[in-house]
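Once you've had a glance at the structure underneath, I'll fire off some questions.
The complex appears here without one of its protein chains, the remainder shown in place.
And then chain A:
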Amino acid sequence: MTSSVAGGPRSIRDDDVVVTGIGVISSIGTGVAEFAAGLRAGRSGVSPITAFDTSGFDHANGCEVTDFDPGPWVRTLDPASLGRAAQFSVSAARMAVEDAGIEAAELAAKRMLVSIGTTDGESSDLDRVVAADLAGGSDAVDPVVAGRTSASRLSVAVARELGLVDVETMTIATACAAGNYTIGYGYDAVRSGEVDMVLCGGADALCRKTFASFYRLGTIAPDVCRPFDADRQGILTGEGAGVLVLERWGDARKRGARVYARILGYGLNCDATHQVAPDQDSVARCMALALENAGVKPDEVDLISAHGTGTRANDLTESSAIREVYGGKPPRTISIKSMLGHAMGAASALGAIACALAIHRGFIPPTINHRRTDPELGIDCVPNTALDVAPAIVQNNGLAFGGNNAVVILGRHEEENP
């Protein structure tokens, strides 16, 4: 991490990091246009889970990507050689590159970083391997499925699909904050000049293991996810991928790229206080770190895209930490997990993309399924209806098991400034 530059975040420098491409696969829409429309409309991605057998569970809703076809995106590799999460990461990366308007040859000549965050990797394939092994012994295990299971493939497959040669590939497995971790890592790599361009984000596919674990913890909502609501009942597991193209403003300007937003900075910490319970002080410290790194004062932030899982523990801890940093009147604090469920390793990447689109298109996505805000929380979660308000600086929270916290600050890109 670098410390804040003199003159604050709004003075533009050639080595400032900008988002110039976005790829999204989500339960509320695939591609920038559909995803943005979904966020603005407050679309719900909820449906009964079909990815695995849900018999034995009293309720099994999730936010599944029901219309995904890797065909248009996975062209070099055989889609069957990739697990569902890698199909997601590769497709979102291809989409992001096309959205950024970069030709394949141009891309192959660049020094690249591909970094994909994940919680489960290809755990749905691991579920399959274990089921086959239990039923018929190791001979019954499909070698193609077994060969897909390594989590490192989520980023390696992106490089292979896009024919990248001068590239570092890094899968970051810091669970539900992983997407933000990759953005932070990418920000440092491209800002320092170590690489020319970054493809970063997160990917996860629904799997029985994770659903069953959260179910056992009593944290799966019976119907929908209602973050910050007095009657919230928990999370819904989701899936998808979000990939961002990051480059230096100087390079983006030269090639006439469209800029969605700037990455102003980030903060990471790990308190390792508890396996699953978030720690308020540590979460507050992480937000403060991010703001300091971005050179942004709390009263300059217009919007927080919260981790907002929809559990009471998260609601109380996160809102208290926000008030600790922001004082009595924090900025509007939304949870897109109300629409997307918890897409695990993809969640904070999708969150960062939502922030970039909110900045670029000038709106604030709502927290849907909302009836009555928990009065204990002291926040405005923008219930149910998007606002036509253009945020200039937005904070994206990612808080993961094990006390892994990652916060990214994004800002509006204004070229007319000196």
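We adopt the following convention: contacts are C-beta pairs under 8 Å (C-beta built on N, C-alpha and C of every residue); 3 or more make two chains touch, one makes a residue touch a chain; residues count from 1.
Here is the rule we use: contacts and distances are computed from a predicted model.
Participant: According to its UniProt record, what is the protein name of the omitted chain, chosen from "Acyl carrier protein", "Cytochrome c oxidase subunit I+III", "Ferredoxin-NADP reductase" or "ABC transporter ATP-binding protein"?
Facilitator: Its record in UniProt gives the absent chain the protein name "Acyl carrier protein".
Participant: Hey, which of A:Val276, A:Leu316 or A:Ala390 is the one touching the hidden chain?
Facilitator: Missing-chain contact among the listed residues: A:Val276.
Participant: Would you mind spotting which of A:Ala104, A:Leu217 or A:Val389 touches the chain that isn't drawn?
Facilitator: A:Leu217
Participant: What residues on chain A make contact with the chain left out of this view?
Facilitator: Given the touch definition above, chain A has residues 216-218, 274-277 touching the missing chain.
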